[in-house]
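A protein chain is absent from this complex, but the other protein chains hold their places.
Letters A, B and C mark the chains as written, and numbering starts fresh at 1 in each.
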Amino acid sequence: MTTKGVAKGIAGRTHQLTEEVQGTYHYTYGPFAEPVLHIRPGDIVVAETHDAFEGQIDTVECSPSERLNVPFLNPQCGPIYVEGATKGDVIAIRIHSIVPRGPQPAGTAALIPEFGGLVGTTNTALLNDPLPEKVMKMNVTEDGIQFNDKIKLPYEPFIGTLGVSPEIEAVSSLQPDYWGANMDVPDVAPGAIVYFPVQTEGGYVYLGDCHGTQGDGELCGTAVEIPAVVTIQIDLIKQHPIAWPRLENEHFVMTLGSARPLEDATRIAYRELIRWMVDDYGWDMYEAYFFLTQAGKLRVGNIVDPKYTVGASIRKEYLV
Amino acid sequence: MTTKGVAKGIAGRTHQLTEEVQGTYHYTYGPFAEPVLHIRPGDIVVAETHDAFEGQIDTVECSPSERLNVPFLNPQCGPIYVEGATKGDVIAIRIHSIVPRGPQPAGTAALIPEFGGLVGTTNTALLNDPLPEKVMKMNVTEDGIQFNDKIKLPYEPFIGTLGVSPEIEAVSSLQPDYWGANMDVPDVAPGAIVYFPVQTEGGYVYLGDCHGTQGDGELCGTAVEIPAVVTIQIDLIKQHPIAWPRLENEHFVMTLGSARPLEDATRIAYRELIRWMVDDYGWDMYEAYFFLTQAGKLRVGNIVDPKYTVGASIRKEYLV
Amino acid sequence: MTTKGVAKGIAGRTHQLTEEVQGTYHYTYGPFAEPVLHIRPGDIVVAETHDAFEGQIDTVECSPSERLNVPFLNPQCGPIYVEGATKGDVIAIRIHSIVPRGPQPAGTAALIPEFGGLVGTTNTALLNDPLPEKVMKMNVTEDGIQFNDKIKLPYEPFIGTLGVSPEIEAVSSLQPDYWGANMDVPDVAPGAIVYFPVQTEGGYVYLGDCHGTQGDGELCGTAVEIPAVVTIQIDLIKQHPIAWPRLENEHFVMTLGSARPLEDATRIAYRELIRWMVDDYGWDMYEAYFFLTQAGKLRVGNIVDPKYTVGASIRKEYLV
Partner (left out) sequence: MTTKGVAKGIAGRTHQLTEEVQGTYHYTYGPFAEPVLHIRPGDIVVAETHDAFEGQIDTVECSPSERLNVPFLNPQCGPIYVEGATKGDVIAIRIHSIVPRGPQPAGTAALIPEFGGLVGTTNTALLNDPLPEKVMKMNVTEDGIQFNDKIKLPYEPFIGTLGVSPEIEAVSSLQPDYWGANMDVPDVAPGAIVYFPVQTEGGYVYLGDCHGTQGDGELCGTAVEIPAVVTIQIDLIKQHPIAWPRLENEHFVMTLGSARPLEDATRIAYRELIRWMVDDYGWDMYEAYFFLTQAGKLRVGNIVDPKYTVGASIRKEYLV
């Protein structure tokens, strides 16, 4: 799929999307914002992202619910206008690197009332008292994440929120959907190419919400949230309709579905993967259905966002 | 709650929101559209709504999937700017009447691929073949709905999609949410007052998608869809925070929750009803929990929209 | 369907299923217990049922979690062996009356840890602290239910748990399923006939768990639980395969589905209702699908049991 790009693999200009260039960050994925960059397919963008809290949770003593200004959460860089992108195209984003930025401790996690995988929420609306609010601050460098005195986790960064604009909607950057956004899938990492279905003229790429690492499901709702310098290359594939985001890396191809309940996210991902195998690799639909039963892998991205996200993948060696 | 309105029960001006005044209809609930009316609390609006298909499904022979131009579905009148409305207020809408308009057969229902309660959908993504597309056209007057040669259903009209704008999002009018919109709850009918939590300056009321009648759940996804003349009166209650839409009529008070899976919509509705009983009627939380267990009623609005909607209600005689 | 019964509407013998005749009550629906009665189609059974707690929650001060001896919950009368019943038949149970028995206060409701519709449970497993345990005791007579000093609720009794044995399984009487059992649907009331698909020789009818009244969803998990004298008439319809329980009364026919999530219970119920309309009333499947969209009704029985139960119904006047 990468070879189908307009840029033919040739790197274009590099654009610096610093905090100054960005100016105001955005809290929705939509077509109503003014593009901060106009780029050509093949161009590289170096973006300074905020953490999901826009730096407001700066001490372990502070109260997240007091500091966070709902709905102004999960600030995003962009939109980036990709020349030539129109509905029915695919925007392909190769992730080059994600480097933590800002003063240490750069990493933040927090327990926020009515939010998280093991608590009552605004959707799973219950009468139980919420857990106490808690904040963790962690030193995060490319050498690792100091979770506590005893445990240093490997630095396995990825982009939590990445995607394009819907056509006529502007939807909270907290929500993952068919245009990408807050999928919180750890495979959206350096080395991967992620494909998004263009819905609107210019595509309008947004990104933000980097994580130093994250477990499957993003259990408490907040990973190792970091501000970062993200380097991505953006290409364009003309007229290649896909319904949901796709991803590939050295080892596998993956489709990404977002829905509730979690089985629906899984169904979306697996059905899209069958479609990919059928359309691009010549499989028979039933044989692909049988094969994924024996060799498909699932990655649960998040079980905490407005929609849950699941990635379904198959190793590339089986596709030839 | 009605007596708390700014208008003190006094009717204000009447505004005609004809097709001409409306001009372009809208397909999202959001703050980015230009208001078509500015009104004062207590004013009456008479709106000409389209059916959910904007009249495009005009014969039983036509193919819905060819006629419908996704995502330009479920056209809405509005937004109506309510003077003085700010975040934290409640907009109260009293529904006076809903009269079918346009040539007969005025009512339309259709089976649309990947949409409906008993088929695989874009969310419950399956490999089964879709059902054949089908269209029903029905004569609809205030005397009744001619379902077929043998059955005439009573005319029990309601507004399928009604609500206010979210604060920073613009979300498809197909989706019900805490701001109202496509709840498809038959109790949103003449005689009812519906309360919406204001999210943004002026409130931005939208409405459309009237139904001549509808069963619980809106099973196939399309009720008796009609264009209509809708008369509503809009009032404003200052600083009365509610989290989800509420409704009252002669008999009961009802809270409306929208979510997936369906039990979460139910939980939202019942929890909000407990909060209403506690805040406005002085119940103890546990006693309200016990009482709704014995006397609460549930109305399943829809099991087909992007979120499902459930209304939880209690008879007024028990609240005093 | 009633006219299809072996008994041809003729009442047979009356059997007293007192506590003494019953002896040990049962906590599962299964074929391993010894029948307490052998009856013929048309016979009447007068059963003394316990409440769901077997009378162990006898004061408002007691702790349900200490008193209840899991899994020995929801005691059932039966099994009743119906002569001639074999797999593929239907057992039809006409409910004649439900009268409270035992000393007052005869009605009990309780908040039990990890159980209920608005709390974390053993399935929706959360970290939040449970609600405090609470017990309500209520006087219950055929004149009404004294909920508290101010509110007297009408006595609207029904059988919470009623059904037949699965073929090879013995499943907790807390669980509703295709064989009936703990559906907690208020329409299983005097005047109704309920139909169950026979799975095993003799059918093995069980019953218990009467409620003085109950709201939709049985929100906190415990209705007005009462011990009762239940009078039912049991008939047999030979070779009439149905997949899930069905019900009819003076006004409507209803199908009952039990599953999680709640939308699956709804789908089961509506699909079975379509099948009923097609098989017994000659409807076209698509027309029935369209019609239930406009005129179907849903009753949410419970959102608290191991499976949730929904009834889908249509008024009889539309079926002719």
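Following the convention adopted for this analysis, a contact is a pair of C-beta atoms (placed from the backbone, for glycine too) under 8 Å apart; a residue touches a chain by one contact, two chains touch by 3 or more.
Quick caveat: nothing in here was measured; it's all calculated off a predicted structure.
The hidden chain makes contact, of the residues C:5, C:107 or C:257, with C:257. Of C:17, C:85, C:274 or C:300, it is C:274 that touches the chain left out of the display. The chain not displayed touches chain C at residues 27-28, 30, 32, 71-72, 122-127, 166-172, 243, 257, 259-261, 264, 267-268, 270-272, 274, 285, 289.
By the touch definition given at the top, chain A reaches the unshown chain through residues 109, 111, 117-118, 131, 134, 136, 145, 147-148, 151, 153, 213-224, 260-263, 266-267, 270-271, 274, 286-287, 289-298, 300, 303, 308, 318.
If you put the missing chain back, the residues of chain B touching it would be 118-120, 124-131, 261.
Throughout what follows, only the chains that are shown with their structure count from here on.
Within chain A, contacts with two or more other chains are made by residues 124-127, 261.
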